[in-house]
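Removed from the display is one protein chain of the complex; every other protein chain stays in position.
Right, chain A next:
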Amino acid sequence: MIVASPKPMEEIIDTVKDCKKLLILGCNECVTVCEAGGKKEVGVLASALRMYFAKQGRQIQIDERTLERQCDHEYLEEIRDIADTYDAILSLACGVGVQFTAEKYLATVVLPGVNTCFLGATEERGLWTERCQACGACVLAKTGGICPVSRCAKRVLNGPCGGSTNGKCEISKEVDCAWQLIVDRLTALGKMDEYEQIAPLKDWSTDRAGGPRKVVKEDVQS
């Protein structure tokens, strides 16, 4: 899923401070799972902002709404009749949701309420860690299911860099060396012969080198 974290309260206050009528718009998908922008977080943020502006002696109407998804036309249409009645929509969706909302409702200011961080997994309640950088050319088949692009600080593709100590990365003792994990996994699977093969030059044009990307699936297009 896409993992996000709430923006600092001061930053949010600064972006919405001139609004008289604000809609806080949550999303029921990834940001709900990572507890950054679901219905619960919409309610908590709305209460906090109401309290802040009440203390400032400011009258500001803050409404709450959470859509199934903000990255789909069909769900975003649900606010068609109310979107332009607000000075701003504070979207707690990922950057995709914020942009899709802004593209749909051109007359309303759409603001981000979270920082979109990475593609990751829930390791435990309250802990999400990165697993994928969407490079567009997956190498996991060769690396024991552990991604060197997202999990190695240097994104090296042919074994550890030399900064690995006791299985930990040189950038922090808290960070596992991805290549140590890969070697351990390939060893357990009896596939170390694959480790000996030099990876071909990585084609970064499927990453961001070629500009904004798109996926087209013609057989399902109408």
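The rule is simple: a residue touches a chain if its C-beta (ideal position, glycine included) is under 8 Å from a C-beta of that chain, and two chains touch if they have at least 3 such contacts; residues count from 1.
In this section, contacts and distances are computed from a predicted model.
What is the protein name, per UniProt, of the chain that does not appear here: "3-isopropylmalate dehydratase small subunit", "ATP-dependent Lhr-like helicase", "Methylenetetrahydrofolate reductase" or "Tryptophan synthase alpha chain"?
"Methylenetetrahydrofolate reductase"
Would you indicate which residue among A:L106, A:A141 or A:A209 is in contact with the undisplayed chain?
A:A209
In the full complex, which residues of chain A touch the absent chain?
201-205, 207-211
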